[in-house]
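Heads up, one of the protein chains got dropped from this complex, but the rest are sitting where they should.
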Amino acid sequence: MKLKSKFMINKKELCCILVNLMTVKLFFTYPRNIVINAGNAAWIQTIYVSLLAVAAYFITIRVYEKAGMKSILDISEEVGKKPLKIIVGLILIIIFTANVTVTMRSFPESVKNTLLPLTPMEVITTMLAAAIAVAAFAGIFSLSRIHSIYIPFAGIILVILLIMLTPYMNIVNIAPLFGKGTYNILLSGLEGLSIFSDILVLFVLIPFCKSFNEVKKGGGYAVIISAVVSCVLVFFYNMIYANPVAQEFIFPVYQMTRLIRIGEFFQRLDAFFEFIWSIAMMLYAGVYLYVICYIFKSVFNLKYTKELIIPFVIIISCISFIPSSIVDLLRSGTILYRISIPFCILLPVGLAVLYRIKGHKNV
Amino acid sequence: MKLFDAIKRLCVFSIPKSSNEFVLEKSQSNIEYDVRAEKVEKPEKVFKTYDENLKYIEKRFSYPQNNDFVIRKLKLFKDTKAFLIFFDGMVGSDIVDLAIIKPLLEIPQISERADKNEILEKVIAHDQATYQDKFENVIDDVNFGSCALFVDGIDAAFSLDVRNWGHRPIEKPEMEQSLYGPKEAFSEMLRNNSALVRKILKTEKLICEGTVVGKVSKTRGVIMYISDIANSELVDEVRNRINAITTDYVFAIEEISLLLEEKTYMITSQILGTERPDRVARALSEGRVALIINGSPKALIFPTNAFELMHSASDAYLRYPYANMTRVLRLLAMFITLLLPAFYLAITLYHQEMIPTYLAYSISAARENVPFPSVIELLIMNFSFELIREAGIRMPSPIGSTLGIVGGLILGQAAVSAKIVSPLMIIIIAITGIGSFATSDYSLGWSYRMIRFIFIILAGFSGFYGIALGVFLYAVLLGAQKSFGVPFLSPIASDKKGNIGHSLFVSPIWKNEKRPDFLSDKDIDNQPKISRKWKINKKK
Partner (left out) sequence: MKKKAVKIILLLSLLIQLTGCYDYKEPDEIAYIVAVGVDKGDTQNAYNFTIQFARPSKITGGGGEEGASGEETTGIVNVDAPSLYTAINLANHVVSKKFTLSHTKVIVLSDDLCKESITPMIDSIGRSSDIRPSVYICVANGKAYDYLKAVKPSIEINPVKYYQLILESDYTSYIPVNDAQEIYFNFKNNLKQNVLPLVGASEGTQKEEGQKQGESGGGEGASGGSSGSGQSGSGGDMSTMGQDSSTQGGGQSGGSEASGMESSQKEKNIPENDEGFEYRMKEYIAGNLDIKKQNAGETIGGAVFKKDKMIGQITGIEAEIYNILCGKFNEGYAVMSSSKVPDGVITIRLEQKERPRTDVDIEDEKIIVRTRIYMEGDFISTPQDSVIEEDILSFEEESEKYIKDALMKFLKKTQEEFNSDIIGYGNYAKRVFLTDKSFYEFGWNDKYNTAEFDIDVEFNIRRTGLISKKTEGK
């Protein structure tokens, strides 16, 4: 269904989609991994990683400008004909599927831990799978509009949450300044780029957007906003919890929301924040499911997307049950991020450079 | 003797009288003139002679059987025979007498070879008179209240519009009352309604295109738009859709809205209807298209979006802070009526740690002897509240309002004393019910009730997680909705600055410089940048 270009994804919607994709994983175990790596200097590591990511994004989009409104699959087709397109498509599908299965497992884990302790995992996962299947049926345009309504609202709630946490901050928790040492911050700190690995979705969604200018601006705002949010969150986490304790919490942000206490009435509001975060998670999974089906359709030149949704949902749900406990899940998550970071950062740049070279050759 | 007869009837056998038992079994298909068929086999043109016309008309209209059909035979100048046909009760007999029959009987001599034009332009003294060649048009006009004049020797009939039947005068709006602003509402006459709108927008570019809907009922309607502002593709689409409605009867405009909506099974209503002409005029000036049909005091406005269903007419007439406050209140009322019972269930059943400790104790103590689980209790009270409300609608007004109060108070109080429900539940249901009254659109109120039910089930099933699922699903389905090519959630989704003001909140009136962007109007500018010139210092 081709809409007139007026109602395609515009700057604000694209920005909100990407901000959601990149920041919603922050609420899992990301601060904990950073603190394990860098100790008290986790915030320095996050700032360093964010600057790298912003720089990488701007370089990528500059190189990409020649290609215009083509998605990464179209570029790979023009560069290397069919085989390269299939290879790139399969890599993308594998990365995205792995991403979304880790999410489909972590999110019900956190729901089970905090909201519904006794309900079996299968029930929670089935409800989630049904919801995102319906969302994928509704299409990417509907999802983008919901994003542009919901993400600013969730952002305001996050700001309120952070403001309410300021009484618990303690500047002494930052010291010693360099934590576990500069090697840890700078070199193995590159793991922190896992937050920004979702920027790959932008390059797949380009055909749905209005114009390349919108893409550029939307993506730029999104990267900057998510960089700021991640830095602020990790900074708060460092200020509130000192080093050895901070390495222990499985859900750091949830733990921080448990601290909030205003008088006798506002206590234990963590269920409410989980509620707000749940909707963002479902939007995340919905977008990913649609993108996976779309890539599959483009790679194999199929006609219809909607019939692919249910098989993929079932595959993803089944894969998400593979880790047998939460410890396995954390380990597999770490491995996944280590593998996928180079692809997510280098693949768009690489293909765009190849496209430019090929363009020069043709002309 | 009656008692004796009764006993006799009881004890003594008597042959039962046969009563007439009528069963509607046989289906017939002897249609003489099928008005729905595309091609009709009847003479199209009006006959030239008087007798042929008369016979055809009598047969077509089933003359002596059809009691309110009148044929008035006249003799014009030089004994030219003519007859007048009309439906009694649908024409104004004063006009027929004075303006048509009297001048016709008194017309001066004209030549024999007078043609229809001359008669029309010189003789007939009525303001809306045309001549028709084809029988179909004449009959359509007579069916709708015109009277037709057949003159011997002329192969056309003259149809004169003398419509005047009993109808309701223009009154205050019933559903969309407001304290400020004009207080007129549409009535059932089409011409009155379109006149009400035209007297607000006095521009010749306001076009009222006529359409006819329904093969048998032939309901007339007008599509109104301002041709300099509205997008012509939108107008074409509206016209095509309305013309593509193929049905026999259309009784009211609500049926047209049901035939035009895109998703029948979706819970939210998708078409906006209003009974105030000022609201229609405002919508037309923004570039939308309106539809009014004869016989319904309501106009439909296309396209619409989700936020407009929540607007009320008085938002434009109040001052900026008050109008925003009303909007905020209505938004809060919407959230309360949708989500309050669900949140109550989720918190007390699944997440007890969120409640302050004393509230937890008092809830626990209040529910000590209540036999039902919380979900069942909530559903019972909800259902009884809905019953009271429905009953209150059908009752005449003094009893209706008392019934609501009596039912609510006494029923609730008695239920609490009998320990069937807990007192907190009554408060929740009462606040929810009041919240659902605060919406201005009746069909939207219904959609809230249904959605609330779904949320209660979801919350009772899995607490906050279920509510999150419900909100997510509803939002996604709403986002996929389109209304005449415009996405349902467009005002807030786009990033142009003017739109948010139109949707959720009211912006000051001097800031509405551009028309809404999602309507793709021809002329985007509404006001110049400075519309309050008295604020600027005039350079002397």
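Chains: A and B, in written order; residue numbering restarts at 1 for each.
The rule is simple: contacts are C-beta pairs under 8 Å (C-beta built on N, C-alpha and C of every residue); 3 or more make two chains touch, one makes a residue touch a chain.
Note that the coordinates shown come from a computational prediction; the quantities given were computed from them, not determined experimentally.
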For this session: Give the residue, chosen from B:Trp165, B:Phe335, B:Tyr361 or B:Phe383, that touches the chain omitted from the document.
Result: B:Tyr361
Problem set entry | Which of A:Asn40, A:Ser148 or A:Ser298 contacts the chain that the document leaves out | A:Asn40
Seminar exercise, completed: Touching the hidden chain, out of A:Ile149, A:Leu186, A:Ala242 or A:Val353, is A:Ala242
Exercise. Per the definition of touch given earlier, which of B:Pro173, B:Gly460 or B:Pro516 contacts the omitted chain?
Worked result: B:Gly460
For this session: Sort through B:Gly153, B:Pro321 or B:Pro373 and give me the one touching the missing partner chain.
Result: B:Pro373
Seminar exercise, completed: On chain B, the omitted chain is touched by residues 348-350, 352-353, 357-358, 360-370, 373-374, 460-463
Exercise. If the missing chain were put back, which residues of chain A would it touch?
Worked result: 39-40, 113-114, 116-120, 123, 130, 170, 172-173, 175-181, 241-245, 248, 258-259, 261, 264, 267-268
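Heads up, the rule we're going with is that only the chains that are shown with their structure count from here on.
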For this session: Enumerate the contact residues on chain A facing chain B in the complex.
Result: 4, 6-7, 10-13, 111, 115-116, 119, 123-124, 127-128, 131, 134-135, 138-139, 141-146, 148-150, 264-265, 267-269, 271-272, 274-275, 278-279, 282-283, 286
For this session: Mind listing the chain B positions that touch chain A in their complex?
Result: 347, 350-351, 353-354, 356-357, 462-469, 471-473, 475-481, 485-487, 489-490, 492-495, 518, 520
